[in-house]
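Below is a slice of the complex: some chains, not all, each in place.
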């Protein structure tokens, strides 16, 4: 496609791709509606070896947040009871139990996570026409991640763009167009179907992990999809799109007018669920090894009432 | 079995059921080793209708913590950016994006969760002989929940003890023995196999939800398994045991000598993973309706480095 | 005074008592402007015995928050390093130091605190005419507590209304009028001057502490000043008004139309700083003993950028 990305293109794509009302005026899950029970049954048949891949990154102080976006911080994990306390006899009341306990404090989008459909607004509106003011300090009155509690199961597909290009990782700023996604799928002998959970691998995260330096990963330049990808996602009727980057789309953005133009369309207009910071190294190696780029996908969010998303540890099972 | 529960019985069970070294001296996942790849493949065949059941409870201020144990609190969800801010024009810098963002702060065991194997000590030791002092303010140096990141997948079995008894819920203090579990399984036409994720339904949580009052749910009296259950779990070689209660075992405990005697054995001696506060209402109704009490289970923990456990939203898929 | 409290009385008082512009259009501290350097010098002369009274309550899990207002919680204090860790040798790296460290997480108004002038709005406005939308998820763009960083020093006066009435504590719902404040001051042989930090003692907190039960202290019924008190504060030109209750004014409120009618006027119209949950037991006993109800007051807020207030431990020095 040949799109001059900017506010006008966003308005046009919003008009063309709007799924408001498509699944009812009270719908809160958008494109997750593309997954039908039979898709889950069929996806289960992809479990042939019993291999399980965890696609989450660790939740700890070494996470990718370096202060670039929105005041997010890396997970703060604090202990409420320790083994050192136990061994020091500090827990020996009657009746006794020696134990450890702990708490964690994290922005829901600080590491591997889902975006909920209430994460991005277009002007004063959310997906399905809900008023953005439904999102106040009490959380998301509409479109919170809790609505997806049992909706994150289906067929997963890995599109390993880095392997398709024959590189270890795409460079920051490398844009991936719709044609390349199609070619990559064809090359990897996998088709994209209605209701799929599509995961893109750019290799960016693996570069950061190899460097032991997240740098500007969480909010800076990145490889990713072009704005035109919103048309591809709508056309393919996928359930969700995920990647190993902070925000799926290419950065610097294709326009200086707005920040994250693709987000402006896929979330509020289409109601597309998005997964970010997925760790796909071992999954990708296995897919290359057996030539099978499809799998059973299970990525349940935490049921955070009114959450803009949820941290998770997605599971790809082959 | 006829056990006088107390420190002596704990010592004896510890001796008999100890799995230290069984899966290697560095093993960090205990009975999760019972799950083999073929079990996962077989479990996938249980996905026949595409129904997905979310077994988590919501993470919000209305959770079960009422101050009874360990200084735990209900999840604190705070917004970092809102729709009201967006509509008020407070985010309209250039380049712009209108968005919502948020954070959550919670004890890892405050709602539906896994216990990691480092959660409970026996004297100065953890499962597999690790020194309890490996658990300090920096977290669990051994046996943290991160080791289970890809190990929580397999065959799930629901033992609906409440339905077996013909009651809406067991009363607090009602004890469930090994015989009853076997009879319940037989009655529900399901066998327990090596590597299973066994979920007990007592109905206690549903009583609290119906009452709109958690009361002493998180730490007070509860129905649950007898101490003898540790022998049953070891014999069956299950991967994990879960329930709709705070702590799986019956409370008041069967002894006044210690708090939670069954925990003293199953975690540090056996290395048994335990799931607590599972919400099973709809799953149980469905199992009754179709008479099928087995399903595909996927309950990935968050990868909390050094965590004593993890909040999660377990998925039962039929 | 004879006021029918309600929206109309609020509108009228707002009109009459508005201090907007009185200290300049950029003023961010309101009635704290009443304190002049010479008042501080004079107040220092009240330090005659070297007795220091700490007017804060402890910050811990036993605080007054019981879920009645605004989702506030009691302080959560967690350790980042402990002596048990140290003694267990867990800190013995080279070069070594054995230490303890910790963190605290609290709503700024959960215990003894100042309200900042941006805490309460009247319609769409804050004190001095600032737009309420200046207060977004990034904090208070105007009127944050940081502006008072060096302004909380001066003459303190205790008005011990409970002693004046000859009771241990006023009952919930007991209203204190302007006349009674004047009589109480006269009875206690103290005058109220421009720039004073006036502290009211109702005894309510002491009742809760004696009962070891906060009950509905933080948001429920309480003794306190009548709505008409706003006229008294304006007339006396005091710097701040404080009390041993959650919110200074009487509860149930004198009207069902609005919540906390006195707050509607004193903060947004007058720019009056307010101190809440002050612990005054020993101070009051000392004042009774020596008959001196005035003292040097120093109650510096934490410099919480954009804070709606600050926890503090006010000091009364005689």
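By written order: A, B and C. Residues from 1 in each chain.
Here is the rule we use: a contact is a pair of C-beta atoms (placed from the backbone, for glycine too) under 8 Å apart; a residue touches a chain by one contact, two chains touch by 3 or more.
Keep in mind that what you see is a predicted model, and the values were worked out from it rather than measured.
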Message = Given 3 placed copies of the single sequence, give me the total number of copies for the whole complex.
response = 4
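The definition used in the following text is that only the chains that are shown with their structure count from here on.
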Message = Given that chain A and chain C are copies and touch, would you call their interface same or different according to whether over half of its residue numbers are shared?
response = same
Query = Given a C-alpha superposition of chain A onto chain B, how large is the rotation in degrees, taken in steps of 5?
reply = 180
Separation of mean Cα positions, chain C and chain A [Å, integer] = 45
Query = If you average the Cα atoms of chain A and of chain B to get two centres, how far apart are those centres in Å?
reply = 26
Task = Would you mind listing the residues of chain A that make contact with two or more other chains?
result = 71, 78-80, 82, 84, 87, 103, 105, 137-138
Message = Could you list, by residue number, the parts of chain B that touch chain A in their complex?
response = 36-41, 44-45, 47-54, 56-60, 70-73, 75, 77-84, 86-87, 94-109, 118-124, 126, 131-140, 146, 149-151, 153, 253, 255-260, 263-264, 296, 298, 300-308, 311-315, 317
Message = Quick check: in the complex, which residue numbers of chain C touch chain A?
response = 71, 78-80, 82, 84-85, 87-88, 90, 103, 105, 137-138
